[in-house]
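Apart from one protein chain that is not included, each protein chain of the complex appears where it belongs.
Presenting subunit A:
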Amino acid sequence: MSEYKSKRDACRTKVADKYEIIGFISSGTYGRVYKARFRDRLREDGKEDKSEFAIKKFKPDREGDTYQYTGISQSACREIALCRELHHENVIGLQEVMLEDKAIYMIFEYAEHDFLQIIHHHLHIERKPIPEGVVKSFLWQLLNGCAYLHANWVLHRDLKPANIMVTAEGVVKIGDLGLARIFNKPLCPLFNGDKVVVTIWYRAPELLLGSRHYTKAIDLWAVGCIFGELLLLKPIFKGEEAKMDSKKTVPFQRSQLTKIFETLGTPTKERWPNIDQLPDYNHLSSFPQYPNHLKTLYYQHMLGSKSEAAFNLLSSLLEYDPAKRITAEEALNHPYFLEDPKPVMTPFEAHGSEYPLRRVTHDDNDMKSVKPVTSNVPPPPKEDGRAAKKARNF
C-alpha cells in the first residue's frame, strides 16, 4: 500500500498553502477554529477575492507525545457527511474538507456574528432590545433553514444561540451539525449510542420526561426557546443541569422542568393527551400546579413592541404536546411574518444594526502548534459564562 499512499500524499494540497490564517477564534473539546482567507486572492477578473472562512481543525488524538490515528469521530463523520450534502442559504456552507498530518480540517464559510453574541451585545452594551424587524428576520431565516433540514430528513438536535451564526449582512446560518442525524432510515433507534443531546435550556419537555425519540418537534421547541431569548435577552428556561451520577444513570432534570412549568404551567392530560406514555410521567405528580404565565412573561417582560401574532407563534412553538407543536413549514406561513415590519434576508442594512466583529487573537496563528487547548481560550466576553463552558461552534 506504500506506493499508493506516497502517490496520494504527493498530490495533496496543504491547508497552509491554500489558506492564510487571519487569527484564532475559539477552541472546544473537538479542536480549534481559525479565521482564514485564500492565500491567493486574485480572481480571474483581476479583483480581490474577499471570501473569508472559518477553519475547524479537529484535533488529532494523542497518545503520549505522538499523534495517532484512532479513527475519525462519529460526530466529525456526521458533520462531514451531512454538510457535504446540504446546500441552503440559511445553513452554514462547507467549502471543503482537507486532511493533513492526522488531522481533519473542515473549511466553512465565515460568519461574523452569532445569536449569542448579538443577544449579549444588546443586553450589556446597547442596553436596548433587538429591533423587532431584526428579531423577526432572524426567526424567519432560522425557521427557513430548519424547514430545509427537516424536508431533507435531517434533525439538528442541538439548536441554541451559540450555534446560530449570522453574517455581516444579517443572514442567518445554522451551524454545528455535529449532532445532526438523518432520520429517514429507521436504523438503530435514534436514541441508541448517544447520550441525550441538546443543551439543557433548549431541551424539549418530552425529552426531559424520558422520551427516547428524536423528532422534528424537538428542534422546533429549541426554536421557540431561541425566539423567547431574542425577545427577553436571556434564556427563558434557565434550569440547572442535573449531572450524570456515578452509576451513569440518566438523571431526571427536575430544575429544568420546574423552570418550564413555572412559565407555561404544569402540563395536564388535557393539554398533552399522551403525556402519560412518557417514561418519567410518574415524576409529574411531585410538581406543584403552576398556572400558565407565558402571556404575562411576553407582555410584561419581553422587550420591544408587542404583537398578538408574535405571542401566538411563540406559544405554538412552546406547545407541550409534540404532536400539536407547530412545524417549521407551518411557522414560515404564520401571520406574524405578514405583519410589518416584514422579515428580510439582510436585516442589518434595513435597521442600521452594527455589532462588534468576532474577536480573533493572533498569538496562535500557527495551526500546527501543539499547545494545550485551554491556555489559548480567549477570556469569555459574557458574564453568564456560557461562552466559557463551550466555545462557539461552527
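The rule is short, and it goes like this: a contact is a pair of C-beta atoms (placed from the backbone, for glycine too) under 8 Å apart; a residue touches a chain by one contact, two chains touch by 3 or more; residues count from 1.
Definition applied: contacts and distances are computed from a predicted model.
Visitor: Which name from "Acetyltransferase catalytic subunit", "Proteasome subunit beta type-6", "Cyclin-like domain-containing protein" or "Protein YIF1A" does UniProt give the chain that's left off?
Guide: "Cyclin-like domain-containing protein"
Visitor: Pick out which of A:Leu42, A:Ile125, A:Ala151 or A:Ala309 touches the chain that's been left out of the picture.
Guide: The single option touching the absent chain is A:Ala151.
Visitor: One chain is left out of this view; which of A:Arg41, A:Arg84 or A:Lys128 touches it in the full complex?
Guide: With A:Arg41, A:Arg84 or A:Lys128 as choices, the missing chain is touched by A:Arg84.
Visitor: Touching the missing chain, which residues of subunit A?
Guide: 1, 3-5, 8, 12, 68-72, 74, 77-78, 80-82, 84-87, 97, 99, 102, 151-154, 181-182, 184-185, 187-188, 193
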